[in-house]
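Removed: one protein chain of the complex. Kept in place: all other protein chains.
Entry: chain A
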Amino acid sequence: MILKLLENKRLTIGLLVVFMLIYPFLVGNSNYFMTLFVITCIYAITSMSLNLLIGYGGQISVGHAGFLTVGGYSVAILSSTVGLPFFLALPLAGIMTGSIGLLIGLPAVRLKGHFLAVATLGFGLSIPQIVLNWDGLTGGYSGLAVTKPLMFGSDFSLFYVFVVITVIITWLIQNIVKSSLGRAFIAIRDSEVAAQAIGINISFYKTTMFVISSFFTGIAGGIYGYWVGFVSPNDFIITNSFLVLAMIVVGGLASIPGSIIGAVLFSVIPHFTDSYIGITNIVIGIAVVLIILFKPDGIVSLFKMNKQKLVKPAGKGELLVQGGEKENANI
């Protein structure tokens, strides 16, 4: 039974990879559809990063658009102003954004719930203002051009580079959340008292979460900069922060597949709704409300339920709740 599931999982991943590889051919190399795909990748990375923080670690952030902006401007400055090559500039953008995440994370770990939400909201709101006003570095209103990598002359090859990077980042984040590190994050979310009692340094790991989350979001912002070839102050604003939040809530908190499902859904919806002004936000709003009401564990829980039915014989759950009696019967 378990083997069958594993096969299915492999099959799903295999199909996804094949789809990504043939996608440019499917859409006839259309710039619009390739951009739609890359934007989806950017949101997938961002929503996984945010889910690591919120879904796994229990630390809210409504300011992730700020990290996307920092990532985008980092590659712009590093590639155009400094003249660094792609393979240095992109990871450096992650490191620079991660450093900002550290600066945010250090004081933020002392804040809880609403206060942390407000603090990160403030960060997300202030980044576009800082970018606007620091025009010596950022070009202010007019934005900055990003020097596209010479190695990948066409958007066609750049597309594949970004697909590969997205797949690698998905794998890295998956490894992290499944590890002792990920368990420490979840422990902090579920019980800070118990987490401390078993030796988890709460403020250290909360800060670590912020750094990891902002590092990968910075890479996503960098991918955006390289793909579009241009960054400006209002590329990622507060509505984008809320959009990513909606992605993980709808897709599924504390779930990597859930993050990706949410990202795909909310990147593709505007494609169908953009011709009707204002309808996109309404559709997204309705989706969030419906999910919270009827499937609080997100769309991904639909799949998980099937899985549980396969693995668990029916009725076992009931037995467990009355564990005491079951024990009696055993002895």
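Just so we're on the same page, a contact is a pair of C-beta atoms (placed from the backbone, for glycine too) under 8 Å apart; a residue touches a chain by one contact, two chains touch by 3 or more; residues count from 1.
What we mean here is this: contacts and distances are computed from a predicted model.
Novice: Leaving aside the chains you can see, what is the UniProt protein name of the one that's missing? Options: "Cbb3-type cytochrome c oxidase subunit I", "ABC transporter ATP-binding protein", "Nitrite reductase small subunit NirD" or "Serine/threonine-protein kinase RsbT".
Specialist: Record says "ABC transporter ATP-binding protein".
Novice: Can you say which of A:I200, A:V228 or A:I269 touches the chain missing from this structure?
Specialist: Only one listed residue reaches the unshown chain, and that is A:I200.
Novice: Which of these, A:D135, A:D190 or A:D274, touches the one chain of the complex that we don't see?
Specialist: Reading the full complex, the residue touching the unseen chain is A:D190.
Novice: Quickly run down the residues of chain A that touch the omitted chain.
Specialist: 172, 175-176, 179-181, 183-184, 186-187, 190-191, 193-202, 208, 212, 254, 317, 320-324, 327-328, 331
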